[in-house]
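One structure is given here, and the rest of the page talks about it.
The complex appears here without one of its protein chains, the remainder shown in place.
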Amino acid sequence: MREIVYAGFGGQGVLTSGLVMSQVAIFKGQNATWIPSYGSAMRGGTANCTVKYGKDTIYNPAQEDPDLLLAMNGPSFEMFYPMVKSGGIILVNSDMVDCDVNVRDDVKVYKLACSTLAQEIKQPRGANIIAAAAIIKLAGDFSMEDGIQGMNDMFRKKGKEKFEAANMKAFECGFNAV
Amino acid sequence: MREIVYAGFGGQGVLTSGLVMSQVAIFKGQNATWIPSYGSAMRGGTANCTVKYGKDTIYNPAQEDPDLLLAMNGPSFEMFYPMVKSGGIILVNSDMVDCDVNVRDDVKVYKLACSTLAQEIKQPRGANIIAAAAIIKLAGDFSMEDGIQGMNDMFRKKGKEKFEAANMKAFECGFNAV
Amino acid sequence: MAKARKVPAIIDNPMSFCPGCGHGIVIRLIAECLEELEQDQNLIFALGVGCSSLLGGGLVTDRLHCPHGRASAVATGMKRVQPENTIVAYQGDGDAYSIGIAETINAAYRNENFTMVAINNTNYGMTGGQMSWTTMPGQVTTTSPLGRDCEITGNPLKFPELVASQFDVAFAARGAVTSPKNINKLKKYIKNGLEAQINGEGYSVIEVLSPCPTNWKLSPLNSMKRIEEELIPYYPLGVFKERKEN
Amino acid sequence: MAKARKVPAIIDNPMSFCPGCGHGIVIRLIAECLEELEQDQNLIFALGVGCSSLLGGGLVTDRLHCPHGRASAVATGMKRVQPENTIVAYQGDGDAYSIGIAETINAAYRNENFTMVAINNTNYGMTGGQMSWTTMPGQVTTTSPLGRDCEITGNPLKFPELVASQFDVAFAARGAVTSPKNINKLKKYIKNGLEAQINGEGYSVIEVLSPCPTNWKLSPLNSMKRIEEELIPYYPLGVFKERKEN
Amino acid sequence: MDVITVKEERCKECGLCIAHCPNEALSFSDRLNSAGYKPVQVDDAKCIKCGICYTMCPDGVYEISHNGESGGED
Amino acid sequence: MDVITVKEERCKECGLCIAHCPNEALSFSDRLNSAGYKPVQVDDAKCIKCGICYTMCPDGVYEISHNGESGGED
Amino acid sequence: MGDMIKGNIAIAEAAVRAGIKLYAGYPITPSTEIMEYLSKRLPEVGASFVQAESELAGINMVMGAAACGVRALTASSGPGISLKQEGISCISDEELACVVINVVRYGNGLGTLYSAQCDYHRETRGGGNGDYRCIVLCPGSIQEAVDLMATAYELAEKYRIVTVMMTEGALGQMMEPCELPDFIEPKKHPWGFDGKYTYKKIGIFDRNSMDEAVELNKKHEAIKAEEQRWEEEGLEDADYVFVAFGLPGRSVQGAVKELRAEGHKVGFIRPITTWPFPEKAFENVNKDVKGLISVEANATGQLIDDVALTIKKVIKDRNVPTFCLPCVYGIPSMKFTKEGLHKIISGEIKEAY
Partner (left out) sequence: MGDMIKGNIAIAEAAVRAGIKLYAGYPITPSTEIMEYLSKRLPEVGASFVQAESELAGINMVMGAAACGVRALTASSGPGISLKQEGISCISDEELACVVINVVRYGNGLGTLYSAQCDYHRETRGGGNGDYRCIVLCPGSIQEAVDLMATAYELAEKYRIVTVMMTEGALGQMMEPCELPDFIEPKKHPWGFDGKYTYKKIGIFDRNSMDEAVELNKKHEAIKAEEQRWEEEGLEDADYVFVAFGLPGRSVQGAVKELRAEGHKVGFIRPITTWPFPEKAFENVNKDVKGLISVEANATGQLIDDVALTIKKVIKDRNVPTFCLPCVYGIPSMKFTKEGLHKIISGEIKEAY
């Protein structure tokens, strides 16, 4: 079973990043859970979700021992980097997070300028898909094709197929960037 | 310990009859409890209370094994006469209750025309005091003087001393009538 | 000139109200209207808690004892799922205007399609005569032992007027049971309320000035006199919201 | 011509409202009035549940988080035992007019001597923008997904008008935060309300039309525009009950 | 032929009917019913079957039948 | 001397002050504050210290002091 | 010995003498005399009486007064107490002190007017949301009720908690002699609002629930350690120990006296606090006791749960059977209790746990 935490500011779309991952797993016949964190403060602050997936039953859907972390902003990085499992992977959005890649020697930290990349491919709102794709690549459980198909399937069910091309572009960009 | 049930129509003042008894006991330094019965039906119906008194602690204030019963109307008589302790005493208001004095052979039934007596002594609202006094006599625990003093004490504390003469007249009448 | 008169079957039972209580007159009027409108076999009562509860034993019809004050919410639930039934919320002044003011007002606010009859006897009858929101200024009750002081308890509430002026309802009126004339007028109001409901026009409320001889500590006749002399000048009788189609 | 302006000490903290939220303006105005009336060290807030709750962290003053809707009852208890303190109930439209309508109306009914400020942002802001009793006809919210249908949900409630016409209160007004001019007027209303309380004149209510850009899904500026163009025509600004002594 | 019937057992002696009878056809009897009230009695000679007693009575004591039929508005 | 002060950290980039400034003295800066907003900046040359920005701002960003004093109505 | 006085009136006057500054409530039988009496009495002593629009408004007015650090009271029964549950939970959460009187009447929903103890579970475990507890005082006589009134406030204030005075319809309606306590002028508590923000509170979103949970448990433990109150007799050698509170508790005392006289080795525990439950009393129970028996005025048996849990905790080396004698409503007669024992001994009544 794989456990991934997606974290960032409220508006950065990290909940969707996680959802894409869970959806890809389901699409490939695995089990998956997606659970957002939500606390007392509703306005502002950080948002995060935990995704677990795998072939076996998922008992505890909540965060326990993340294998991977996506940190889209500084506060999220600070909050979650110590929790990542030894041997795990952290992907930071280097547009917002200014961190030392050697902050932990038992964990591998990747930097990706998600917002800049999104601007570059002219998908200004696509940073979260770029990040989602990068995480899927880093997790190493699914191919780019599986990822794209799973993602498209999800947006189609939400009636959002009109963004398909844009999303695919962002996905490919992210997948290939790490 | 003595246990007495006072029962009648709502307007007949049986709760006060019982209160007089309890007050006399207190006045004479005994313990006493007075407990009204009240159920779901608020309008009409019968009213009753149970008085217990004696030198010892009164554990259960509720009706258990009445030594005496005052039945001011027919329904009360029907309801309570079977509950009186063997060897006990029943006083019925013969103006309202038409019963066989031998309804139970282990219990003594007295008849007293309380309302008629009240009319006779020109205290039309005094039937309940008459009955109260008769019960005190029948119970045999207190003298007429004790009874009158205890009663007066009670009404004085309620600020109702102006009825003192009338109440005393009714009390004497009832006490002497059985 | 004689009229044949018979208590409608759904209410033709001994009632346990006190002697001279207005509840008995009002419920008979409602039953008469329902019979005349052929709704007496198509009806559900949402009964308030108060002396209204005594109807639980006397009414031969679908009826629910609602939590105190909530009959208008209960009636809302009933009407929403059973729009073809005629629904009558029957409530006292304490029930409808004090503890239940939120549910009562909200039924009017949403213009729910049922009829509320509120028995205003200026106190909480069932529990022994406490002050209610319609208790008159200076009236002595068990919780206003020196007479109601409106400076700290507010002025008696006029619900039909409030509803008529603030919300878009179908019909609002106030009647009284003091005389044959007033009773007949009241019956017209009740009938209008029920017709409004049957036609789907929306919320109707009929408040009734009604005697509570027991707690007023007045004879039934003097209770009626009190209504005529003290209550009606403050609580005017009449229609505050006319039906649109009439 | 310049005026020295400084955020009053009791509110001089970062607030966690969304960008462009009206709550921030209103609470500052209240604080200014309290300061000017020298009540800023003599005051207790009864805070409603809603985005009002965010004041729990920002206000440097006695304040209680009341159960949702009950701030006016809580304020009543406070004022009765501590009449020398200035009591302000600060509530949202959902809090004051929907779940809390009974307590809100009853404070007005009894003419309780405190001041209620109601932030009318036409929805339940805190919980993500559900319909409230002040949601405009046709307004899309998360519980009126096809736009509010007043036929079944009732028409938007006008509380200051209701209070002014039905109850004997000290002061009732409605303001808005759309422009410096409206803000200054609103401040006068708030000040009048507080003065009424200080003088023991009784209940005062000031409703404020206030933007909720987050849930309206409009920019802060367009939110203000919506208030000017859509809300004010329905919810007129002004004083509905003038103070007697003024 | 109009007939007025009295359900004595229901009468609570409130007196509202008596006070409103236009022809003084009503009075309390001397009997007690089982609830302890003295029920009304009708003086048939005076009664014009106007139904006012029915209208005023809170306890459903009266019934007036018209040519053998009863009930409803006429 | 009147002075206008801006608490940049509090600004949430709502734009209400900018829209109402009578002299177009306000604009967003290019900086990001710690909450991720671009706070306002005042063009002191244009500012007439009228206080309208203070009045409109929901977040207590502005302070205008008058001859070294601040606060209260004048 | 004092004069005969009605329970509700005595309790109301005791509250006045304990220095209450506000009563806010709504009438409901059999609690109404409390508010009726106070409607006249409180203005006489310069305190506030508010007839609230509902029980719900009443508890919230009490919350407002309690927030100002003064003594405030509400009383009700049956459904009226149900309507106060959100408020009680909120007052508990804000750690304010107040007293709520529940003059328990029998029944679910609208219920009846009969005297009962059917709200035991709710009062001892909280009917509102969350993990809060109220201190629950259960007097067995009018005198005890009156004497507990000042205690109720002292406990509420000491622990900043809600105290529920759980009486019964019958106790409210009955009369017996009673000495009224002296007047107290309570001090205003430092955490009471004064308009000057002398007591600093943090905002609701700034609170730390994990830390508060620890504090809450500490507070509960302290109350359990310090505030158990009960009456007991004959525990040392008892084969059977009855547990009952309030008027049933008192009736059971009488039954135990008679049973002892008849040669039965029985004892009783009459909890005066039902939360905290008097665990210490159970420590005095004969280690060879054959069974514990709850006697209670409700339909399903509620007190029995605490009896079973407590004896399980206290006598660890074996499983002591616990029996339940529910009498539905009213006050169980002494006869009922005695017959119950015989049925238990004969095996006719099986253990509940």
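In order of appearance the chains are A, B, C, D, E, F and G, and numbering begins at 1 in each one.
Operating definition for what follows: a contact is a pair of C-beta atoms (placed from the backbone, for glycine too) under 8 Å apart; a residue touches a chain by one contact, two chains touch by 3 or more.
These numbers were taken from a predicted model, which means no experiment stands behind them.
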**Request:** Return the single residue from A:5, A:32, A:134 or A:170 that touches the missing chain.
**Result:** A:32
**Prompt:** Of D:8, D:22 or D:69, which sits in contact with the chain we cannot see?
**Reply:** D:69
**Option from G:17, G:40, G:280 or G:312 whose C-beta touches the chain left out** = G:312
**Prompt:** What is the set of subunit C residues that contact the non-displayed chain in the whole complex?
**Reply:** 16, 41-44, 46, 53-67, 70, 73-82, 84-86, 102-103, 106
**Complete:** Hidden partner sits against subunit A at residues 19, 22-23, 26, 29, 31-36, 38-40, 42, 57-62, 64-65, 154, 157
**Asked** List the subunit G residues touching the unshown chain?
**Response** 56, 78-79, 81-83, 85-86, 89-94, 105-112, 114, 118-119, 121-122, 125-133, 204, 209-210, 213, 216-217, 220, 298-300, 302, 305, 308-309, 312-313, 315-319, 321, 328-329, 352-353
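As a working rule, only the chains that are shown with their structure count from here on.
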**Complete:** Per contact tally, chains sharing the most pairs are D-G
**Request:** Go ahead and note the Å separation of the Cα centroids belonging to subunit E and subunit G.
**Result:** 54
**Prompt:** For subunit D, what residues touch not just one other chain but two or more?
**Reply:** 16-18, 54, 102, 106
**Fill in**
Two or more other chains are touched by the subunit B residues 42, 44
